[in-house]
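Take a look at this one; I'll ask things after.
Only one protein chain is missing from this complex, and each of the others stays in its spot.
For clarity, chains are labelled A and B in written order, and residue numbers in each chain start from 1.
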Amino acid sequence: MTKYLVSRILRGLLSVLIVVGIVMMMIYAFLDRRTIFAEDPVYSKQKSNAKQVYMMQQWERYGYLDYVPYADYLAQLLSRGEIDGQTYDAAVKLDRTPAADSGTTKNYVNQFAQEYEEKGYTVVRLKGDTQGNSQKYKEGGEPRLYAHRDIPVLTRLWRYITGIITVDNIHNAQGDVGKRGLTFTLYDPVYGGEKFSPAILGNGTTHKYLLYFDNRFPYIHQNLVKVNLGLSYSVNKGVDVAQTMTASQGSFVRRQVTYPTGVVEQTADDLHTATYSPGSLQSNPLKQKYFVDDYTNVSTAKTGLSRLGYSFTIGILAVVLAYLLAIPLGIAMARHKDKGLDKLGTVYIVFITAVPSLAYIFLFQSIGGRLGLPTAFDMENPSWLMYILPVISLALPATANLMKWLRRYMIDQMNGDYVKFARSGGLSEGEIFRKHVLRNAGIPLVHGIPASILGALTGAIITERVYVVPGAGNLLTNAINAYDNGVIVGVTLFYALLTVTSVIVGDVLMSLADPRITFTPKGR
Amino acid sequence: MEQKKVILSVRDLHVKFCVRGRILSAIRGISLDLYRGESIAIVGESGSGKSVFTKTFAGMLETNGYIDQGQLLFYGVEGTPLDLTALRRARDWNQIRGGKIATVFQDPMTSLDPIIPIGRQITSVILKHQACTKAEARARALELMAKVGIPEPQARFDDYPFQYSGGMRQRIVIAIALSCQPQILICDEPTTALDVTIQAQILKLIKDLQKEFGYTIVFITHDLGVVANIADRVAVLYAGQIVELGTVEEIFYDPRHPYTWALLSSLPQLAQRNTKLYAITGTPPSLYNRIVGDAFAPRNPQCMQIDTLKEPPMFRVTDTHYAKTWLLDPRAPKTEKPELIRNIHEKLLKAFHI
Partner (left out) sequence: MAKRKRRPQPTVLPEHGPVDEAGREVLLSLRNVDITFGKGDRAVRAVKNVSFDIYRGETFSLVGESGSGKTTIGRAVIGVTPCAAGQILYKGVPISGKTGKALDREIIRRIQMVFQDPAASLNERATVDYIVSEGLYNFHLYDNEADRHRKVERIMEEVGLLPEHLTRYPHEFSGGQRQRIGLARAMVMEPELVIADEPISALDVSIRAQVLNLLKKFQQERGVTYLFIAHDLSIVRFISDRIGVIYKGDLVEIAEAEELFDYPLHPYTRSLISAIPIPDPVLEKNKVLVTYDPSVHEYRQDKPELVDIGHNHYVFGSPAEIEAYRAVREQGVPLHCVTVRQRDAAGEEAAEQIAPAQVQTEPPVQDVGSRWYAVGSFLLPPVGLLAAGLFKRFRYRRSYQACKKGALAGLAAIGTVVGLFCLLLVLAVL
């Protein structure tokens, strides 16, 4: 069984890899890379040569190409000691046209061009853009020189895959941080150093807290291993997709926190999330009141759930409700086949199947509104009532689907010989249904349970939009609209992983429910 | 002959089915007495109504079937007969089914719930009919499993049906059927799906247990070899009617109905190699239509004119032997049974070197 499961998991991961590869191929190789600027306000403000450079910088950041500006090249030479500061200053000055460059500049420009062209880069020289006939450059019109080289999609895929999971290291922080290493404490300083709360702290690592306890589920947290699904360009600029999906939302929640300097304050800062930000302590005097080192980049604790959290809460409630409703109703329909109840249920199933989901979601919304239930999500004033309508809107169609299949499987089973035999043994119809038919009919349904639970994580696009739920459902559509390719790839990977997992877990569940199914390969 | 006690008395039973708006007469007037402790075989081809007949008194009739007329009197231990046709409520039937009348079906592969352990399937029936604790039910189930010949019942008690072979499953099915000491055991072709060697073992088991439990066997089959093994009496069914009824010796050594002749003649055990096996021509009549005269007439080589006009009555041959054919009428021409089935006994002694 273990062997079989391991091979299933490996094959699942391979298929996920293939899916992600195909998606990357499509969006990085076939889509015009300029589309990523569609929703970028900075881009539209940039002018002339600066715009070109801005594009290059962003493309480098999002992994399209390697980009080397001439100035960086010179700085590199300087740091290696091949040139002195004077030469650097002289060489870095570009004139309007290459012909007008000074001798030193010409010399180094040629050297730069030669060196990078050998490495397969394209060297670009943008002429200075002047205003009319004057010598003054337009805004952003300074002459530019840089080299760039495209990164092949396969290399990107490889970098993406290898970068999905990163493990923190004490040599991650650049600059002088003092003695690098890990410390283990039983009394987390965040809680004033008196409360018993073990934690592992790092110095030189990206995250300050590698392992800690707090009062949020699941109470024990770690920052050692981080998942990076890809940077967002426009949906949540510069933030990783995983972060976008799991960061809490809503209004700040203030707690008493002891800062490293010993200051105790009511604050929303979550010191456990502190990451290294070089030079931040020096540059920001405000932070010196609270922090003693460069681990100043903290995020804030908020009242609400994350996008995934909202989607999952609504989804899981809907799944539970759907099964609670569908199982007794499906049984009743099967038992009273072709009677009034069965016909009524069939009408309902047909209604749900035939009417577009948007229509009945609005129907539920208006009915719910009449009854005085909140029809929109409000993170500032959360109440359980606001979950009711989204949950019902998701559960009722799922119920119809489950009812349909349960009824059908049960009717199939009712004609089984073992049902006849059980009846001939004197078991009542109720017992036959409970003990035999339902259990057998349930087997194929069991397979779908993990899929519906994990499927809740992906969110429901229409429902979430109608009830303004800040969930994960519209993440993918937003990303597609905004050409946010990083998010598209990240979400694709996430969905693919969910699907593969739910199929495997479904198979395992089915083998548990049905003793005939085993994972040991048989002779024939 | 000792006086036999009747356990079930069937009087002029008519069963009809409603199939897509048409009426199918599956049983067309059967009268039969079952005696306590005997084993009676019901023989016929598929569609002759042999399964439907037993379903009527096992309360297993499909929902589109109904008893059109007739009486089914069950003489339980109490002595007062119970009219089974009057049972309407499912709860009443649940007392009869399993407790008084149990059934063993043809296919042991599908008769057991595939996902419930064998032991629990036996105990659930015991607990249903008898007031006892779970531990007592388990003890009783283990005892039954041992009785039907399951080796190491304790180890196999919690196994699932798929871990049993076909023969073993049929033994379990028998154990479940016998778990509440029924007075009638209906065996609906219990060996058709099994190998010949297993079939012989199962038949022996059913007979051996009859001595201990004292139930009445109603054995449905189309195989006359099996009938010879198990039956005391035989009822030959054709098109929803009993065409011949007699003790097993009478049916095999002195059959009177042409249909019984035909059935015996088509047995390969009696046939000579390199000859044509006797085959009954034609097909049984459609039971949707009203049948005029003798239902077997169109396939009967000895068909007389009257067979096509008037239904024959049951003629008495002996006190135990009856046949429904005009050949027994005094006015009919003298007809001998086919040469092939004369002296069956001697022929078989020779064929099997006994």
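Note that a residue touches a chain if its C-beta (ideal position, glycine included) is under 8 Å from a C-beta of that chain, and two chains touch if they have at least 3 such contacts.
Everything numeric here is computed off the predicted structure, so don't read it as measured data.
A.B. asks: Pick from B:31, B:181 or B:201: which residue touches the chain that isn't shown?
C.D. replies: Missing-chain contact among the listed residues: B:201.
A.B. asks: Can you tell me which of B:29, B:70, B:166 or B:298 touches the chain that was removed from the display?
C.D. replies: The single option touching the absent chain is B:166.
A.B. asks: Given the contact definition stated above, which residue among B:32, B:82, B:139 or B:303 touches the chain not shown here?
C.D. replies: Final answer for the missing-chain contact: B:139.
A.B. asks: Per the definition of touch given earlier, which of B:114, B:149, B:240 or B:312 contacts the omitted chain?
C.D. replies: The missing chain is touched by B:149.
A.B. asks: For the chain that's not shown, point to the residue among A:26, A:182 or A:388 touching it.
C.D. replies: A:182
A.B. asks: Tell me, which residues in subunit A touch the chain that this view leaves out?
C.D. replies: Against the missing chain, subunit A presents residues 167-170, 181-182, 200, 202, 205, 210-211, 222, 224-225, 511-512, 515, 521-524.
A.B. asks: For subunit B, which residues touch the unseen chain?
C.D. replies: Residues in contact with the chain left out: 45-46, 117, 119-120, 123, 134-135, 137-139, 142-143, 145-147, 149, 153-154, 157-158, 166, 195-201, 204, 208, 222-229, 231, 248-249, 252, 262-264, 266-271, 273, 276-280, 283, 344-345, 348-349, 351-354.
To be clear about the criterion, only the chains that are shown with their structure count from here on.
A.B. asks: Taking the mean of the C-alpha atoms as each chain's centre, how many Å separate subunit A from subunit B?
C.D. replies: 68
A.B. asks: Subunit A touches which residues of subunit B in the complex?
C.D. replies: Within the complex, subunit B contacts subunit A at residues 58, 60, 90-91, 94-99, 102-103, 105, 107, 110-116, 124-125, 128-129, 160, 162, 173, 176-177, 179-180.
A.B. asks: Mind pulling up the subunit A residues that touch subunit B in the complex?
C.D. replies: Against subunit B, subunit A makes touches at 416-418, 420-429, 431, 435-436, 439-440, 443, 513-516.
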